[in-house]
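All remarks here apply to the structure that follows.
All protein chains of the complex are present and in place, except for one that has been dropped.
Up next, chain A:
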């Protein structure tokens, strides 16, 4: 009988990292459907393109770092990053922009830091922030929701979209672009919110954005239900953002957008459920996650309202990524049998 010495425990819950990643990817499906429905084929094409790039870059890096290729590729983490990038980018960004973003995410933000689990910043957000700063023109060219165009589906079919993305931008496409609601809100000149709502087509069609957010929300709830992450981060993000915007909206409804607007347009929901919850770059303990989430919510409102970039989710998350290790130091949970949690770098032994 050949028995080997193995330490406890001897049973293991049938979960694995790849499974978790797959589930998260799956949970983005409703959002993807909504995006496609309202904004056309672009997002889907981007997802496929980004995933191909991501797997390639990841494979090259793993080979270069002399690690077992299949073992690391099968964890689906690269694909998840690619999907998140593609969902965050405008639907018709040129192919090379996506490539730059994926390269930054996988090679710079992840592998150079030591691969999965080691990255201090969320790779998708690093990539997003970088391309946003580097290519502002392309990054603000969102399509108007197709609903707006009436016959949008006929004008911009699948092949047209491919051409648009890989062939280059044509004048023909300009007809479809428009600013995002956040853009409009931010750069509305001297108008009050009330007037802006009445004046802008984009804002009149904000329903498309609400619908996309609702779809992401569903996916997020699924993950919560599956206990992939705990409620702390998303709840803290949404509640703090809601509280901030309510406060200012009550003070001056003319100057500030209403809380519902803040919560449902832009990347708020996607960020709160799919990106801020990235465990690698977030705070650790439940208490820490709450602080982490509050920070993100407050920053989103601050940057959106007073900053230069209308959408602030990426910057907020990156800034809080930076703060996560610090938060961790002060938010150890109280261990069984201890009166108070330890905190700080070192305390009583």
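Keep in mind that, in the parts below, contacts are C-beta pairs under 8 Å (C-beta built on N, C-alpha and C of every residue); 3 or more make two chains touch, one makes a residue touch a chain; residues count from 1.
Keep this in mind: contacts and distances are computed from a predicted model.
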Listed names "Carbohydrate ABC transporter ATP-binding protein (CUT1 family)", "Ion-translocating oxidoreductase complex subunit C", "Sarcosine oxidase subunit delta" or "YfdX protein", with the criterion being the UniProt name of the chain not displayed: "Ion-translocating oxidoreductase complex subunit C"
The one residue from A:205, A:284 or A:302 touching the chain left out of view is A:284
Give the residue, chosen from A:11, A:137 or A:251, that touches the chain omitted from the document. A:11
Residue ranges of chain A at the interface with the undisplayed chain: 1, 3-13, 15-17, 19-20, 71, 75, 77, 115-118, 227-230, 279-280, 282, 284-286, 328, 332-339, 342, 345-347, 349
